[in-house]
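One protein chain omitted, others in place.
The first chain written gets the first letter, and so on, giving A, B, C, D and E; residue counts start at 1 in each chain.
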Amino acid sequence: MDDQRERITEYTRKCADSFLQETRMEEPGPRMTLDNLSMSYGDFRALEDIMLEIPRERITAIIGPSGCGKSSLLRCLNRMNDIIPGCRVTGEVRLDGENIYDPGYDVIRLRRTVGMVFQKPNPFPKTVYENVAYGPRLAGVKDKGELNGVVEESLKKAALWEEVKGKLLGPAMNLSGGQQQRLCIARVLAVEPEVILLDEPCSALDPVATQRVEDLLAELKERYTMVIVTHNMQQAARVSDFTAFVMIENQGEPGEVVEFGETNHIFTNPADERTERYITGRFG
Amino acid sequence: MDDQRERITEYTRKCADSFLQETRMEEPGPRMTLDNLSMSYGDFRALEDIMLEIPRERITAIIGPSGCGKSSLLRCLNRMNDIIPGCRVTGEVRLDGENIYDPGYDVIRLRRTVGMVFQKPNPFPKTVYENVAYGPRLAGVKDKGELNGVVEESLKKAALWEEVKGKLLGPAMNLSGGQQQRLCIARVLAVEPEVILLDEPCSALDPVATQRVEDLLAELKERYTMVIVTHNMQQAARVSDFTAFVMIENQGEPGEVVEFGETNHIFTNPADERTERYITGRFG
Amino acid sequence: MIFLFIFRESIPAITSQRFTLMTTNWSPNVTDPAAGQYGMLAFLNGTIFTTLGGMVLGAPLGIGTAVFITRIAPARIGGTISRGIELLAGIPSVIIGWFGLTLLVPQIARWTGTSGYGVMAASVVLAVMILPTVAALSAEALKSLPPELEEASMAMGATRWQTIRCTLLPAAKRGILVATVLGMGRAIGETMAVQMVVGNARQIAFSLTERTSTMTSRIITDMGESTGVFRSALYAQGLVLLLLAMMLILGVKLISRDKRVK
Amino acid sequence: MKPKTADRLATIAFWLLGGITVGVLLFIILQIFGRGILTALNPRFLLGKPEAMKEGGGVLPMIVSTLYLTGLTLAISLPVSLGAAVFLSEYAREGRLTNAIRFCVDSLASLPSIVFGLFGMTLFVIYFGWGYSLIAGAFTCAILNLPTLMRSSEESLRSVPGTYREASLSLGATKWTTVRQVVLPSATPGILAGTMLTIGRIIGESAAIVYTAGLFVRNIPTSPMDTAAPLAGYIWYAQTEALIPDFRRVVDGGAALLLLLVLLVNFAARRIGRYYQRKKMAGGADG
Amino acid sequence: MKARKDFHQQLDELYLELLRMANATMEVLERTRAAFRDVDMEAAQSIIEGDDEIDGYVTRIDGEGIKLLARQAPVAIDLRTIVIIMRISQELERAADNCVNISKAMENMQGYALSPWIRENMDEMFRWAIKIIVGAVNAFKERDPDMAEELTRMDDTVDRINREFLTTYDRESEDETELVVRVVMTARFLERVADHGVNIGKEVRYMVTGEFAD
Partner (left out) sequence: MKARKDFHQQLDELYLELLRMANATMEVLERTRAAFRDVDMEAAQSIIEGDDEIDGYVTRIDGEGIKLLARQAPVAIDLRTIVIIMRISQELERAADNCVNISKAMENMQGYALSPWIRENMDEMFRWAIKIIVGAVNAFKERDPDMAEELTRMDDTVDRINREFLTTYDRESEDETELVVRVVMTARFLERVADHGVNIGKEVRYMVTGEFAD
């Protein structure tokens, strides 16, 4: 008996790293800061006075009911809204201290620093290789060897290399949906972003492919700051470290951030009653 | 204090119906019985030796990995496979005792008894009214008043009446995705089926619309026998009373039913280890 | 059935004039058809020459317009232009021909000091004729590209021109190619407008301003008075046109099959 | 900065290209209407009879011919092409045969219309001995348009989502009911669009009809066997032969008129299509 | 927007089931009190035998709770409610177990005479323990997080009386050692009952606020 006990002791001692330290991770400083951000489509005000801090090298999820402005909020972060006619933004979004809405700010550089992955996997109708090489090529990389290196590395980071290394020159469209989405992530990784925005990246995927992408995000968060918009609360619960809950108080009003905090906290004990009602499915 | 206790007693006594009786519902007899069912697409054998009993007035979920033959199995139940060229079925499927694959069996009648709802909402490009009236009209109902009655009743059963009663003559395509799917359910209800088959009915819907449809299924199960194919295990867990887990042992082999049982049991304590591995996400 | 018919009708010409069909000598004899010479090389040349001319002018313009209306112009302007282009497609070819005749030919005559009829006039007319086809179909191809492609490219920090050049045009390549080929089909088959401006000479054109004929214009010119082998020779031209058409179809099929695979 | 400069240059280039197209377009339309609109709307021109050698002729018989021809052609080609399209898309098993049929039809569709004219002249006018007549013209036009019509109908039938068919069948409908109630109605817009294109093509067609339907008539054609002179052919005739002293007036006016006609038909067809679709959508099983 | 009707109905059902269990437990407590007061051996026996009813509740609530957790993926208040209901049912079961223990102890007290002091004090303890359980159940019913403090305060009284049994009584009483031991143990059991009540109060607080009690 004492022998057995000894073995148990030994076994547990092996796990040298303290559990305590791991669970309470120190709060990372913000990578992006939204300050009093408002945006409108023409006369329609979609978001008002958003204050938010996107923590560095963590996954931040944005959840909320349909039409509350999640996607709009996300697209403010790399000025993809600039493309939409009639869209106006006021307030500040600071990336490492600089306001990206400053008139002089280089949008092209911004979009390379803050990459984006979309709802539907949207690889270019080119080969797998060309998809990943697209960004570096735009930036002027011509050298074949260098390109090869970037492509391989990006695909490896996106946990896709093993699956596609035989079909690099095959059309990207022949990949499965989940592979396509990871390819899109690899494509973004190839331009060496610091922040990655993901707008419902799994909503067009089946559960298995979704699982894969989620696993990938978990791996990537060691090196990248990520913001993910998702309709699916369970997904937010599973993958994110921090969660922002956005909603519209009354029909026609702009969206606002009702609660922002650690995901653990939001899903076990949200501070705001509206958050609680939403995540427990008690709305309306 | 005693006073308080008295109030508690009274409160709990009010719930006259015994909890016990509700949780352990008596096993309902089978409505459909699959006996040694096998099916092939040309040379490819998709399903082999399926034995299954679909309980009466309960929701039976069919879950399993992609491509295991869930949809094929479902479509055997109302002979929608007849449409697919090269598809062959052997074995028996008995509906209330009669084998629906008997040469003399009336397929048209079968499909009215065993209705079907598809993955993507597919209302006809007609008005809301005409969509629901389609089935009764086919059956020869001409009388305006009778049709009106059937339409209203079906829409009410599908929990859609309140939302669409003002737009009965508007195009069905203008409804939201979730409304369209409930309209499709209403359309099926209008032909007074006994069994309703649903092939991933929520996979094209957002979580809110999904919730609505799930609620509807919960209401309908009092009167209809339902079989739902879903990719989403959580959904199967939420809505069904019984669950069948289908899978393919090895690549290229036909699908088989690995486990069938009460949903409670499958999701808390499955009998087969493969089921357990699948539902806890431990495959591969 | 129609193929067979055309083939049968052209047999007399092919058999009797086997060696002369590919010459440039076209001297039909109305009263005794068998005595005429029916070399169609000049017309084949005319067809190819005018078609190429039309393509060179019309295709870039059409594709450029398509890009303009789908990606560059503000939505309202783009919409108006594309409706106008549809309208242009509906204008009967005789009218375009009429314009070529009354406006273009005199202009060319004034500039070059020739009659003004000829390949150049025909090319310009054809360019106008195929413009709507190429522009509308290319625009369709560009429009049917998923908007996500553009977003993806922009999100990676590409400029609009980089996006168009590196993503949109390659992605719509097949659709644009099909548009061009269909435009070419239209150019080859066009009859009336060309006939009105090409000059209808029975000679090979070596320069842009020489009069010549195309196969279709020759058919329409001679159709009313032909009999016997003469008519059969016209049919033989029809047969050649048919073969050209079939080649184009096969081309389109191949292009679009490619697309289906990918 | 280089990509940005390139971007700016390219933008300017595209504006230029777009501008040229718009220029051409505006120029042509303005020219047509500028020259011919007054003539076209002049009652004497609109309702008068044509003159062979004199000035001042009208074009009424030509207008009637055009409409007559259009009607006849559609009457022949629509049922045939629809039937064939339904057969090909709904009933025929996919295989060699259907593919061969499609290839032939496609080849026919891209055949120059003049070849059809030649064919029509030999077969209908001479061989059948119908002479220059509306019916010969109509048959020629019908054959000319059959491939387009059939393929566009088939395409639109095919593009009806399979899910509609499944839905209908799963509600216990037969195949024919399904085609009638669901497939055809939802393909209607596509079929109509194809028909509209065809109508435009018939109105503007000249090559195929000048030697089948006829070039010149003085009287309004009444029977299908009458010789006719559709407007487009007449314009071509008027300017090539130049026998009429005021042929320029005739051609200008005719051009404007033709354009108006095309616009009118487009507009009407769109209207009818929308009306029909609405009716079909609301209409019952017996509609 | 969302509804999750079915789930919330089932959750309410579970809630009611726990209230029913609480009811049954309180009845057992009352009966134990009466049995002790009247030294009624038959009543004690029936309490021992009736424990299966309580165990049945636990099995059902556990099964139902696990089922809801497995099937409904609850979060936030819903999740806390389910987990805490399962936990409270365990507390109640142990409270009831202590009644069984008391009843068993009574068997061995047969033949001894209980002094009025013992009766009075024990009854006082019973009253307080029951009061605490009632309060705890009430806190659960009313979802009242603040009751926890009051329950802790009430528990002090129970502890005080228990300590009297444990220090004053067992030193000074002249009763037979065996009787002393039984009586002290009975007091101890009641003290446990009160503790379980206090635990329930804390768990209710967690359920409502999401904050673990210190």
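Convention: a residue touches a chain if its C-beta (ideal position, glycine included) is under 8 Å from a C-beta of that chain, and two chains touch if they have at least 3 such contacts.
Remember, it's a predicted structure, so these values are computed and weren't measured experimentally.
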Touching the hidden chain, out of A:38, A:99, A:203 or A:268, is A:268
The one residue from A:96, A:215, A:253 or A:273 touching the chain left out of view is A:215
Which of E:35, E:109, E:147 or E:184 touches the chain that is not shown?
E:184
Hey, which chain A residues sit against the chain that's not shown?
1, 4-5, 8-9, 11-12, 15, 19-20, 22-23, 207-208, 211-212, 214-215, 218, 234, 237-238, 263-264, 267-268
Which chain E residues would touch the chain omitted from the figure, given the whole complex?
59, 62-63, 66, 69-70, 73-76, 79-80, 83, 86-87, 108, 166-167, 170-171, 173, 177-178, 180-181, 184-185, 188, 212
Chain not shown, touching residues in chain B:
65, 233-234, 237, 267-270, 276, 278-284
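The rule is short, and it goes like this: only the chains that are shown with their structure count from here on.
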Between chain A and chain E, which partner chains are common?
B
Could you tell me which chains are in contact with chain B and with chain C alike?
A, D
Which chain is most remote from chain C in terms of Cα centres?
E
Skim through the chains and flag the pair connected by the most C-beta pairs in contact.
C-D
Could you tell me the distance, in whole angstrom, between the mean C-alpha positions of chain B and chain E?
45
Measuring centre to centre with CA averages, how many angstrom lie between chain C and chain E?
95
Among all residues of chain A, those touching at least two other chains are 65, 108, 138, 233-234, 281
Where chain C touches two or more other chains at once, the residues are 158-159, 162
